[in-house]
Structures are given as C-alpha cells and as structure tokens.
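Of the protein chains in this complex, one is absent; all others appear in place.
Naming follows writing order (A and B), and every chain is counted from residue 1.
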Amino acid sequence: MSSAADAPRLVSAPGPLPASLQFNEEGRLRHLLSIEGLSRELITEILDTAESFASMNAQSVKKVPLLRGKTVVNLFFEASTRTRTTFELAAKRLSADVLNINISASATVKGESLLDTLRNLEAMYVDMFVVRHEASGAAHFIARHVAPHVSVLNAGDGRHAHPTQALLDMFTIRRHKGDFGALRVAIVGDILHSRVARSQIHALNILNTGEIRVIAPQSLLPAHVESLGVHVYNDIRAGLRDVDVVIMLRLQRERMEAGLLPSEHEFFQLYGLTQERLALAKPKCLVMHPGPANRGVEIDSRVADGPQSVILEQVTYGIAVRMAVMSMIMGGSVNP
Amino acid sequence: MSSAADAPRLVSAPGPLPASLQFNEEGRLRHLLSIEGLSRELITEILDTAESFASMNAQSVKKVPLLRGKTVVNLFFEASTRTRTTFELAAKRLSADVLNINISASATVKGESLLDTLRNLEAMYVDMFVVRHEASGAAHFIARHVAPHVSVLNAGDGRHAHPTQALLDMFTIRRHKGDFGALRVAIVGDILHSRVARSQIHALNILNTGEIRVIAPQSLLPAHVESLGVHVYNDIRAGLRDVDVVIMLRLQRERMEAGLLPSEHEFFQLYGLTQERLALAKPKCLVMHPGPANRGVEIDSRVADGPQSVILEQVTYGIAVRMAVMSMIMGGSVNP
Partner (left out) sequence: MSSAADAPRLVSAPGPLPASLQFNEEGRLRHLLSIEGLSRELITEILDTAESFASMNAQSVKKVPLLRGKTVVNLFFEASTRTRTTFELAAKRLSADVLNINISASATVKGESLLDTLRNLEAMYVDMFVVRHEASGAAHFIARHVAPHVSVLNAGDGRHAHPTQALLDMFTIRRHKGDFGALRVAIVGDILHSRVARSQIHALNILNTGEIRVIAPQSLLPAHVESLGVHVYNDIRAGLRDVDVVIMLRLQRERMEAGLLPSEHEFFQLYGLTQERLALAKPKCLVMHPGPANRGVEIDSRVADGPQSVILEQVTYGIAVRMAVMSMIMGGSVNP
C-alpha cells in the first residue's frame, strides 16, 4: 500500500473542491463531501433529524423502512472495519441493502479504471457511494463524475475532510452543552494531517462557537492556521485553561516514523491529556476523541474512561448522525 | 492458485454435459447451467420476465418480496467481485438472504471434499447455489449431485458456459433491435477460450439470428467452429461489414503470456475495435462487451464510450435478467 503522500492526487486539495457540488438544483443536499459550504440551518436540520434516530437506536426494534429498496455501496479504498461498520449499521437500520466493496488503491491508480468501476456500479442502479480514500479530494472527484441518480457520502478523504465525524461531534457537544455561542472548544494534537480537525473547525465556525483553539507543536500545525478562525496554543496547559470541550486527535504512528514527531513517550509528556491537565479546563469540560484512542500516547486511560469522557457516546451518536444524513440525501421524507 | 489449465477436470467439457439436467420432471427450469437445451420459448419467457424487473430497477424502491425467506449462496471458487455483486444485488432485490462463500480451488481439489461442502450447505436448507469455477463442467457436476431442494445457477465455468451473460446480451439486443431473424451479429476476439462466446452463439442460434459471425485469428478459434453455425472471418474489416451488432470479447492477458497471442499493441492493430472499423458496420450497429473492457487492447475508448456503445446497459440489464432467472427457478409466481 502506498502512503497518503504517495497516493495519486486526484484533485489538489483543498482549493478546488467546490462546496456547491453538494447541492442539487433545488438547493437540497445531494452529496455530503465536506462541512464547508453547509449553512448553519442545514447543520441544525441534520442534528435535529439525528435526534430522533438517536432515541430510536436505544429501542428494541432499531429499524425503520425509510430507505427500503435503496442500495448503499461502501466503497473503501482504505481499509477501516470500524468506520465501515458504522455506515453499514446506519444503512441497515434504514432498511437499505448494503454492498461492501474493498478496492486496493493500487488497482485503481489510473483514474480511468476507477471511473469504469463507478460506471459499472451506477449501472446496477445503486443509490449511494460511501467513499473512503487515502487521497484528498477523492470524494469530490467521484461526486463530480457520478450519475445523476447516485449520491456520494465522504467517509474520509486523505487529509481533507471527514464530515460525518464532525457532525457527530457537534451532535455530542450540543446534547451536553446546548448553544455553541458560549463555548470554548480546544482541539489538541496533529492538526496538520487531520481531516477530522479540519472538518471540526469548519463546523464549529459555522455554528458560531464562542472560541476555537488548536493546541499543537508548530510542526503539526498548517501554515496560516489562524486564518481558519482559531487561536493557536503551543502549550497545552495554557490552551486548556477554561475550555468547555477538549477534542483529542489520534496520533498517527506513521508520522513518528517519518521523523515529524518525537517519541510517543515525549509526545505524551508534552501534549498527552492527563487528569492534572484536564483540571485546568472548566469543571464539566467534555473529553472527546474520534477513536480509536492511543492510550498513553495522546490520552491517559483514566481520562479516556473517566466521568468527563463522552468518547463512547460519540460512537453511539455516529450511527444516528449517519442515518440522518443518509435519509436526508436519499429519502423523500426524513421523519423516522 | 492453479491456472485453468491445471484445474481438476471434474467433467470433460462440453460433450457429457446433458442439457436435460436443467429441467425437473414437469419440464420446468430447475437449474440454469448452459444455454444449450433451452427452447426459444423458454428464452423468450426469461427475457419477458426480465422486462418487468428492468423497469422496476429504475424505481425508487427496487425490491419485491418474491424470494423472501429463500437463501442464495454465492459459491465462488474463482474470485470475481464484479460478477458476485450482480448476483448478490439480484438476490437481495428479490428479498432473498445471501451468503457469500469464497472457496479457494486448492481447498477442494478433491471432489470428495467439495461434495462434503455442498452436503453441509444443503443441510442448512439453502435454496440456490450460484457457482463460479475455473473448471469446465463444475456447475453440471454440482447440479448432478445436489439435493432435490437446491437449484444451481452457473455463473461461469471454465471455458464452457456463462448462460446469464448470454441472456443479458440477448435482452440488450432485443431491446434495441427487436426480431433476431433480420440481424447480423459479429463476435470478435478470443473465441477459443471464451465461455461467453460459446453461450452467446448458442443463444443467437436458438433465437434464429439471421447471421452469426466470429472474427478472430485462426489460433483463437475452436476446431470445426463452423459446425456451431457461424461464419468465420479472420479479417475484422471484412467481418464487420454490414453487421447490426458487434460483441467484443475481453482479451485474457494470461493468453499473451502463454505465447498464444501477439502483444497487446499488435492485437489492437489487427482486431481492436476503432471508430474507423465500426464505420464499416451498419450505421446504428450496437457495440457490446461483457466487461471489464481492456481499453486500447480489444476496444478503443472512443468506441467503448461512444454513442453506439450499450456496454453499461448490459450491466443494468444483467441485474434484471438474473432476477428473472432466479425468480423463475425458485419462485412460485414470477409476476413482480
């Protein structure tokens, strides 16, 4: 497998990824590719729709016929049992049929052959591609070339975007904290390589979050990160002070091997979330993580499993949020 | 993995593969193993049934309860995500449950152990085996040994047969051209090793096609191919003249490595379908290909993607035709 850096750049990210591609002529959501370009109203509608699914998931019969007869294809160019499972469950609980197709990136290095694969699946009258790919812009590329009857849901493309992750994070924050205007939210770790962080920052901005902070060593921050509307902290103790929510990012171990990072131990010393550091935040500060957490690297187990952690709630809400997005894109009515 | 040539010859093909095996005592279709032995009336009934599924597939709810409670087992001894997907979708849209079982040929080299696998699956009261195998005669072998409650659908066996492919090709031709009696159809490429070509020739003959041509170098034609009722052309320009339909075969690259064929480039020079050559056919000549096409080897991209190409329609109709066959074999009623 080639690394993300070697991966074919289908489109250079993130400049030429038009947010308008996400809407149909009537202005309704057709694809979900990135948080950029979504309005505050639309994000609120997604979160409201997810509310009803969230309560349904805890019931005995966790299934509605909203997408009966629809076919969802999990098109994963990058293996991820965990992410694939959440989309598969969301689709099945909407009564859709699910096809899981794993395609090694090497088999589709040539854009042409990827397009042939898409054309063939489209011809089978499938309704949605859930796409994960190691190349930034892959979901946009597919959305740009897809047939009119097919929608694309970005399940993570390179360093670019992971919009359903950001939406489930917003859902989790809203459930616990209500209005975003009064909140201080800190994102800690490898901001530079994180599609999760990028999508979270966009979502927090759109929802008019009081203050957004990023906490990282300078080497793990994008150039001109301030232009995204965030405050930068290189020191975790200063950055955590008085925040309402702290979101830890997963440290990709490959970065360390590439020399971009010190050792795991040293990273934990400098940026790991410990009980002592968490005490600097507000008393009821939420602890979040997109998972799977590297315990003892970016987060101490006592914090990950502690009373302020909502990490597993994020997983639960992830199903509901994905059901909401799928039903809004594919379904006529969205009242479950 | 052993090559097709090394594969255990379960049955020597095609002599001892009795077409009568396909029918039950009342004369109804029980297995679909080959086109040979099907009547014109039966093929027409299959195509008529597929018509109703074809219109259904474009609808929002693409699902009927015809095979609810039935279990279809995709028994693939030869990997093929693409073919497996079409059968899986067809079965799911009929509301059947689907089990995907990939068996490496090496694990079942001994006929005995293959039979044990079959016996076990039968004992679980499954209803249909969709079988793909690299050995000619494998589907017949299984049909001969299968329990009375189980049907076998041949999804491609060695060089022998691929009946659903031929049926979907007939469906596509009929949709565009109507009556077969007035048509000239040319099949181009590696006829010798092609189960697709063999099944197409049988189907075209049964449907009383006006003229069937095969176009290939002598080294890629079976001995006595004329006895199948086809006209032989070694020159593609002569062969394409005034045809209504041209079917390109996929060139198996393994053949080239085995020295049976010149280089890809040379093959394209001699037998590749270009716009210039297509112009020799009738003005509205259909361009067909069972997929996946080797662009620039047997077909030029401008032709594959051009206005006369129905390659993607073939994929679409493949679902409908497979639904028709499955429902006729397993279902009581076939009116969707």
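In this section, contacts are C-beta pairs under 8 Å (C-beta built on N, C-alpha and C of every residue); 3 or more make two chains touch, one makes a residue touch a chain.
Just so it is clear, the structure is predicted and the values come from calculations on it, not from any experiment.
Which of A:R68, A:H176, A:K282 or A:R295 touches the hidden chain is settled by the complete complex: it is A:R295. Screening A:L89, A:I103 or A:L280 for touch with the missing chain picks out A:L89. Residues of chain A that touch the chain left out of the display are 57-63, 81-82, 85-86, 88-89, 92-93, 291-293, 295, 301, 312-313, 315-316, 318-319.
For chain B, the residues in touch with the chain missing from this view are 68-71, 97, 99, 101, 112, 116, 119-126, 332.
We take it that only the chains that are shown with their structure count from here on.
Each chain gets one centre point, the mean of its Cα atoms, and the points for chain A and chain B are 42 Å apart.
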